[in-house]
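Here is chain A:
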Amino acid sequence: MASFNMSEKAIIYNYILLTSQITIELEDVFAGKKLTEQQCELLKNGAILLSKIIEGATLVEGKEFKNGLTPSMEGLSIYGYALSTIRELNLIRNIKEKEFTEFFEELHNKIQKLIENRVGKGIDISLLKNFFYTFGVSLRGDVQKENYPTEKILSFNKRKQMNDYLFT
Partner candidate 1 sequence: MTIYSPKLIEEYVLETISRVRVIKEQCENLLSKDFASQAPKNLAQTHINICHYLETAIKSIYKDIDWKNIKKIESSFILLQTTDSIIREFGSHIRYIDGAQTQKVPWGLISPLEKYLKRFLSDVEILFRPQWKYNYAIIPTNLYEYYSKTLSSYETHVKNKNLSEILKPLKKYFYIVSFPSIERENILLHCLLGHEIGHLEAKTYISSRNKEFLKLIQDKIADVVNQRIKKPEFKNVPEEIMPQIKQEITQAYLKETSEIWERGLEEILSDIVGSFLFGPAILFSNLEIALQDLNGLDITPGKDNNYYPPWRMRLRNIYQVQRDLKLFPLQKKAFQSKPIYNNVSKGFKLVENIIQEKSDEQMLKSNDLLKIVYEEIENDLVNAKRLILIKLSELFLLLNPDSFYKNLSHLIEKIDFGVPPNPYENSISKRKPAAIVEIINAAWFYKLSWKYRLFDKKNQFNENIFSKRERMNRLALKAIEYADMEKDYSDWSSEKNRKPS
Partner candidate 2 sequence: MSVITKKEIIKFMNKTKIKERLFVTPIFNQNEFFDASSINVRLGNEFIVMRKQSFPLLDISNSTSKDKIRKYQEKIRIGFREQFVLHPRQLIIGSTLEYISVPCKLMCYVIGKSSWGRMGLIIATATKVDPGFKGCITLEIINEGEVPIVLYPGIPIAQLVFHETSSKENYNGKYYCPTGPQFPNFEKNIEDWKFWFPKN
């Protein structure tokens, strides 16, 4: 991922904290406990995060924006981390071409159902838990890279290669 500016960093920090908090609360759900009002509020933020990811996916897949979602830079950036998460969780084989949007919409529906029902019965909590946890790992990795960047090696060839990757 490219390094980010301050406003992106605020978003990243926000999401790292959110995903950690959600992971904690989903442990309670996994253990069969009923969600409190406060926990539901937290999960609603999780649903908003998933909406952003869906925005990114819709844009990348060239699909029609639904449910009041619109193209956004935040969605596009966050979607990169979501793809990283899919890769990390080895979910690639579960998703066909041009169905990434649907995959994340499914996740969104799961979390909405959980908020409504307040219990995890009939919902794949494992997938939600793993997704949010791994998503957080992906974000944290980039913050760490940002805080401790490796030294750039000036090389004509390296620069040429980077530009070639994108612009040929």
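The set was built so that all candidates are chains of the complex that A comes from, given by their letters.
Here is the rule we use: contacts are C-beta pairs under 8 Å (C-beta built on N, C-alpha and C of every residue); 3 or more make two chains touch, one makes a residue touch a chain; residues count from 1.
Note that this is a predicted model, so its numbers are computed, not measured.
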{"item": "Options 1 or 2 - which one, within this complex, touches chain A", "value": "1"}
{"item": "In the complex, chain A residues that touch candidate 1", "value": "2, 5-7, 9-11, 13-14, 16-18, 20-21, 23-24, 27, 38, 42, 56-57, 59-62, 70-73, 76-77, 79-80, 83, 86-87, 92-93, 95-100, 133, 136, 140, 143, 147, 159, 162-163, 166-167"}
